[in-house]
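Missing here is one protein chain; the remaining ones are kept as they sit in the complex.
In order of appearance the chains are A and B, and numbering begins at 1 in each one.
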Amino acid sequence: MLLDARGAKDDVWIKPDQVPQVQASHRLVLWEDWAGDSEVQARGVEIPNTLKIGDLLPILGQVELIAIRFGAFTDGRGFSLARLIRAQGYKGTLRATGPLIPDQFAYALRCGFDEVEVPDANANRQPPDVWLRAARSFSANYQRGYATGVNILDQRRLARAGR
Amino acid sequence: MYRYDEFDERFVRERVEQFRDEVARRLDGSLTEDEFRPLRLKNGLYLQLHAYMLRIAIPYGTLSSRQLRQLALIADRYDRGYGHFTTRQNIQFNWPKLRDAPDILGLLADVEMHCIQTSGNCIRNVTADHFAGVAADEIDDPRPVCELIRQWSSAHPEFSYLPRKFKIAVTGALHDRAVVKAHDIGLRMVRDRETSAKGFEVIVGGGLGRTPFVGKVIRDFLPEDELLAYLEAIMRVYNLEGRRDNKYKARVKILVHEIGVEAFREKVEAEYARLDVASINPDPAEVERIAAYFAPPAYEKLPAQSTALDAAMKLNPAFAEWVEINGFEHKAPGYVAVTVSLKGIGEVPGDMTSDQMRHFADLTDRFSLGELRVSHNQNLILPDVKKKDLFPLWQELGKFGLATANVGLITDIIACPGLDYCSLATARSIPIAQAIATRFADPVRQRDIGPLNLNISGCINACGHHHVGHIGILGLEKRGQESYQITLGGDSSEDAAIGDVIGPGLTGDAVPGAIERLVAIYLQERREGEPFIATVKRIGQAPFKAAFQHYVEGLRDHAA
Partner (left out) sequence: MSAAKRPPLPVILLANDLLDGEVVFRSDKGWSRDPGEALIAFDDEAAVALEQAGQRAYANNEVVEVALVDVSLTGDGKPVPNHFRERFKVNGPTVRLDLGKQAVYGRR
C-alpha cells in the first residue's frame, strides 16, 4: 500500500523485477544496481538507510523519486537521512518504504517524506484511515525547522507579536 | 515552577488520546505486540514481573503539592496505595492495568504531568540538580533549559526511534549533583572566561550499564542560546551512526568510544556548521517566557541565623542531628533546603505511601511554598524552608515516618526495584538494601562512618547506579542463585569515577558482613576528617581487597 498525506494512492513507479521492460521515467532502481550502472536512465532510486548523504549528492539532481528503505519500523535512521536529503535542496518525491506503523506517519511527513509504502500484510491490519487519523494526532509540535505542521514556538511568537 | 500554556495543555491531552487509540488498536489486533511495545514504552508503560508498571515523568525533579496529591489519588484508585521514586527523578506505580493507563494519563494531564518518553529508545525525561534554583554554589538555575529540552524532545519527529535510550542531565552548579558525566549528554553550566557570558560545557558519551564510561567533553563552551541546534547536531550524528546491530553496543557512549571523541566531535561540529541554527533555536522571548516561571520566589528578609532553631537544636539532639545531616545551605539568608529521606531503616528505598504523599503535600504547602523536589538519590527535598520552621516541620514529618536523619550516610542507599518487581533484573536489590540499612541502623555509628554512597543494582543495566557508588553492589545470577558483586571507589560527583570489582560474588546474606569489613578498613585507616571515598582514593584498593578476600575465605571455611 502506498499512501501520502491525503490517503492511499496508486504507485506509478515500477521496480525492474516487476516488469523488466518499462519506460525509464517510471523505473525505480535499487541503489545497488544504480551505483554499478552508468547507463541507468531511471528517475527513481531506492536506497538503504545506511547510505551516506555524500554518496547520494551526485544524483540528487537526476532523480524524481528517492525511496528510503526502513528494515524495521524501530530503525529511525531513515528519518535523519530524509532530513539530510531535504537539506540538500532535493525537491523530488521522498518515500519511506518498509514496515512502518501509522503512529510514525506524522513523523515521516515532518522529516520531509511525501509518502509511505508499507507491505500488504501491514496494510491489511492498518488501513489508510488509521494512518490518516494517526497523522492528525497532534495539532501542533514543539520542534522548529521541520517540514510540515504547526509549530508551537512560532505560534507563541505570533501570539506575543499580536499582543 | 513551569506552568503549561494552552499549547502544552493541548499537546499533553492529544498525547493521552493518541495512547488511548493505540491501546484500542492493540486490543483489536491491528497493532501487534512488537509494534505496540515501543509505543507503550514511550508512554512509560512497561510489562514487569507481576504486572504493568507506569513510570511518570517528574521533569528535572520539580513537583508541586497539587501534583503530589494527584499521585496519591492515582496510587489509591488505580494502584496499591504507594509509589516508588526512581534514580531518574521519576515515580513508578507497580500495579496499573493496561485498560486503565489512558485514564491515568488523563488524571496526570489534569495536573500538568505526563509519562512521555520515560522509557523507549528516545530522549528520556531530562534530569537536573535537585537543589536547582536554591543552591548557593549555582551559576544559574538549570531548569529553564531543562524545560526547553523537555518541550523540544517531546514527540520529536526525527529522534523518536534512536538506536537506544538517550539521557540528558543538566547542572548549573559548581558541584555536580546531577551525575552529568554518567549521561549520554551532560550539560554543565559555565561562564565564558573573557565575556562571562553563560553557556554550557557539553559532555557526551557517559553512561553506566554493561559498559560504564565517564563522559567526555566535546565542547568547552557552547553559548546558551545555541543549545537546541547543537543538540540536534549531536542527535543526528548518533541517530545515523550509532550501532543498531547489538543493543548492548547501541548507546552513544559506545559510538564515542569506538570512533574516538575527536572523530565524534568533528562529525558533530561538521553537522552543526551546516545547520541553519536560527531556524531551530527558540527566540529570546521564548527563553525568557520559560525562565520567568523559575524566577526565585519572594523570599522574606530573614536573619541568617534563627534563634528559634538554635534553641530547638540545643534542647533536642535528635532534631539537631536531622538538621545537620539533612539540611542543605540555601542561597537566601534564613532559609534552608531540607532533604526528606525515603530511606527509613528497613523500608523500601524510594517508596512512599499515598498517606505519606498527602501528608507531605500539606507540609510542602505549609513550609515550602508548595513546591518540592525529587532527587536521583530517591529522596524528596523541600527547597524553601525557613530555618525557624524546621522544628515544627521535623515534628510533622516524624508523624509519618519521614524524619530519618541519614542523608548521604551509609543507610541512604540507592536501590533499583530489582527482581522483586523488574522483569529485566537478575537478582533482588531491595532486601539487600534493607539488610545493610538494618545492620548499620545505629545513628551514632552511621554518623561516625560519615558520608558514604552505597548503591545497589539488580542487574547490569545499573538503574541503581552501582558503578558510581563509593561502594557498589551488583546483583547477578550465578548457577541458579542470586549472587552479589561488590565494587569500590565509584564516585558520582564532579570527580566521577567507575568503581572496581573487589572480589568474587557473594550470596545475599553475606553482603552486610562484607560491607562491615570494608567500613572497618576505612575506620582504621582514615585520617582526621577524611571521608570514606577520600581514604579509598588515598590508600588504594589493596587493603580493602585483602580484607574482603579474608572475609570470603572465612565464609568458605565456615561452610566447609
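We adopt the following convention: contacts are C-beta pairs under 8 Å (C-beta built on N, C-alpha and C of every residue); 3 or more make two chains touch, one makes a residue touch a chain.
Computed from a predicted structure; not experimentally measured.
Peer 1: Give the labels of the shown chains that the missing chain contacts, considering the complete complex.
Peer 2: Even though it is not drawn, that chain still touches B.
Peer 1: Which one, B:Val348, B:Ala361 or B:Ala462, makes contact with the chain that was left out?
Peer 2: In the full complex, the listed residue that touches the missing chain is B:Val348.
Peer 1: Looking at B:Phe19, B:Tyr52 or B:Phe440, which makes contact with the chain not pictured?
Peer 2: Residue touching the chain left out of view: B:Tyr52.
Peer 1: Tell me, which residues in subunit B touch the chain that this view leaves out?
Peer 2: 26-29, 33, 47-52, 80, 95-99, 348, 419-421, 423, 428, 430-431, 434, 477, 480-482
To be clear about the criterion, only the chains that are shown with their structure count from here on.
Peer 1: Once bound in the complex, which stretches of subunit A touch subunit B?
Peer 2: Touching subunit B: residues 73-77, 79-81, 83-84, 87, 101, 103-104, 106-108, 110-111, 125-126, 130, 133-134, 137-146, 152-153, 155-157, 160 of subunit A.
Peer 1: Write out the stretch or stretches of subunit B touching subunit A in their complex.
Peer 2: Listed in rising order, the residues of subunit B that touch subunit A are 5, 7-8, 10-11, 14-15, 17-18, 21-22, 25, 29-32, 35, 38-39, 121, 151-152, 154-162, 236, 239-240, 244, 274, 276, 279-283, 285-286, 289.
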